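Before anything else, here's the structure in question.
Our next item is chain A:
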Amino acid sequence: MKKVLVIVLAALLTLGIVAAQAVEFKEAPMLAEKVAAGELPPVEERLPKAEDVYVMTELKNHQPLEIGKYGGVLTKAVTKVGNWEICRSSTLERPVDFDTNGTPFNNVLKSLESNEDMTEWTMHLREGMKWSDGEPFTADDITFWFYMLHKNNYDGLAYWAPLFQVIDGKEVWADVEKIDDYTVKWTFAQPQFRSNFVDTGDLKWFWAPKHFWEDKVPSSYYMENPIWPDTGLSDEEVMAKFMEIGMELDSVKACGKSGYYFWNHPQMPTISAYITMNEKSDPLVKLVRNPYYWKVDAEGNQLPYIDEIDFLIVNNSDQAILMLESNDSDVDYIVANIKDVIAIEDAMGDGVERHELTSTYWGDGQLYFNLTDKNLEMRDLVNNKNFRIAMSVAVDREQVVNLWYDGLTEPANAAPEYPNFGYNEEWSLRYTQYDPEYAKKLLTEECGLVMGNDGWFHFPGSGDKVSLSVVCSKTDAATAEKYAVLKQYWDAIGIEMNLNQADNYNTICDSNEGWDAAWGDQEISGYKIESRPKQFIPLNLAATWYSFYDTRGSAYNPEFFDLEGDLLKLYNVYQEWLQIPELTDRDEKELEMMQILIDNTWFLAFSTTPSEYYMVRTGLGNWPETMLNEDKFNFQMQFGFNTIYFK
Partner candidate 1 sequence: MDDNMILHVKDLNISIPLHEGLLTPVRGVNFDMKKGETVGLVGESGCGKSLTCRAILAINEKKCKTSGNILYNSDEKGEIDLLTMDPRGKDIRAIRGKEISMIFQEPMVAFSPLYTIGNQITEATLLHITKDKKKAKEISLDVMKKVGIANAEKRYNQYPHEFSGGMLQRAMISMALVCNPKILIADEPTTALDVTIQAQILELMKEMQKDFNMGILFITHDLGVVAKMCDRVNVMYLGKIVESGTTEKIYEDPEHPYTRGLMGSVHKIGQKKTERLFSIEGTVPLAMNLPRACGFYERCDARIEGLCDRAEPELVEVAPEHSVACFACPHPACKAQRAAAEEMIRREDGR
Partner candidate 2 sequence: MNDEKTKETGGFFEGIASFFRRDLVSYIIKRILAIFPSLLLISFVIFVVIQLPPGDYVSAYIAKLTGQGEQMPPEVIEQLRADFDLDKPFMLQYWSWIKGIIWTPSNTTWYRLYGSHHNWKYSFSEGKPVWTVIREYLPLTVGLTLAVMIFQYLVSIPLAVYSATHQYSLGDYLLSFIGFIGAAVPGFILAIICMILAYKWTGNPLVGLFSKEMLENGVHWGNIGEFLKRLIIPFIVLGLGGTCGTIRSIRAQMLDEISQPYTLTARAKGVSETKIIWKYCFRAAINPTVTGLGTSLSHLFSGSTVSAMVLNIMIMGPVLYDALLSQDMYLAGAIVMVQAFLVEVGILLADIGLAFLDPRIRFSGGSR
């Protein structure tokens, strides 16, 4: 079924491309002026070759792309924390992008194919595609990035797991070579499935502007490679070069890291729709149209439509709302607070529209137990499915929903939510009946706990009170209040669950010390497993074993903890799932894994997740009707700066 969709999609795209060849290209008036003044080459020369131009005919949810009007400045107020969104997701162009079903389609890459056994992948770039400063985007940019920035870890952060394979416990990197200016070939030691390669959400880019970086890689970071020689530059020379262009960084390491998100810096060229004009720490961050952007709409208009995006930094979200209401900004993003949404609608009436980003979480307020707890009695207890069921049915979810969200959400357990893949009403409501007596019965009969005189359950062996330390990374009072609603139910049945709001919860979890459960973290999220398998396969929560998807591969070390029972079964299905080459063929196994998870209730949840909303002033076109709040779709930025326009 999915295969058919892909074919249809590919056909449409091809049609689009063919159509494009017959059409003349148009550009925004502000660029036309520059062309007339001789500052820019004409639009045909700025875009890739006609057959290679990307023609956009629909949005990611298959909503048709309306032909828009050029012009306008979009303003958005962001709190300082939101700086991240400006710099990362707003202008990211992936090699292969995804529609809202998760089906991939080519984006930066024109096409790719593999050989028979999938050990070699050949990628074709778009001929004539250019960086924002007019330099060509070629295969050199990819090979340079790989050998001079990434593999040698000059760009500082973690390695991209899709680019290496773990063989016999060792990391074996792929090799990349340039076939011609617009073709590269990746060679893997073992077959690499497309679904583990470009179709993962985590291979976000693999290029960098070589013409910018070629004099900025120091010798100290040089790693032998078949293509690029050592630059011979010292650390200091590199730092001095950065200072020349106006970036004062504290070490050569920071210099390399600055290239990780290369579109953040005004000095670095980009292939995104917008060019950042100033430092993200300034109070006003401007993104201006990239004249070399390589996408057009069905009528040949070069995208994007809007001339400029302005981000105004404010101190807190209330000020952002005020600015929206007083028309100082055009959009605002409300996180999990439907009251604000309603208030804005009251204040602005017809002037504002609401757009929902549905959540991909498996329920809100997820609770997860430490299955590798060092206290053996506790470990046995939490590994006992009946304990988890008991903890689930002890809670009155109707009241929880009322207290947490004024009844605006629904009671639910940890399960895929509507409209995500795998949604199933029975799953959502399993173990959600409110029955404290039954809970107590389970604890006494099935878990062997003993009710003490103090009203608390005790372990039969040591006689210790059953008291769990529930770690949580959020340290604000609102979280504590939210948790207190749950705690009362567990107090009522005699199990003590104390919340520990810790700054260093990472350290706590990793060291496997001092926590028996985690709340509000380690949650299952993601529209499908492949987004964040870490939680789907709940194996990573102790330092002794590590099953972390996107940087270390997915291995666990059986020396430290033996998987058994359903966990082992889950793990095995997961390994099978990994072996399926096509993403679209994996659904069956995925549902199988979900069933195991639901049956075992390793995760508890109490409410459906409230959606997040975009409040948008009326008059903006091409706003997608459905949006899934997910990394693979760029979270909040999925509405697409490069396609919206002012009507």
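The criterion applied here is as follows: a contact is a pair of C-beta atoms (placed from the backbone, for glycine too) under 8 Å apart; a residue touches a chain by one contact, two chains touch by 3 or more; residues count from 1.
How these were chosen: all candidates are chains of the complex that A comes from, given by their letters.
Here the structure is a predicted model, which means the values were calculated and not measured.
Q: Only one of these touches chain A in the complex, so go through 1 or 2 and give me its number.
A: In this complex, among candidates 1 or 2, chain A touches 2.
Q: Looking at the complex, which residues from chain A come into contact with candidate 2?
A: 75, 80-81, 84, 157-158, 235-236, 239-240, 243, 248-251, 253-254, 258, 281, 283-284, 286, 310, 312-316, 319, 322-323, 325-326, 328, 473-474, 502-507, 510, 521, 525, 532, 534, 543, 546, 548-552, 631, 635
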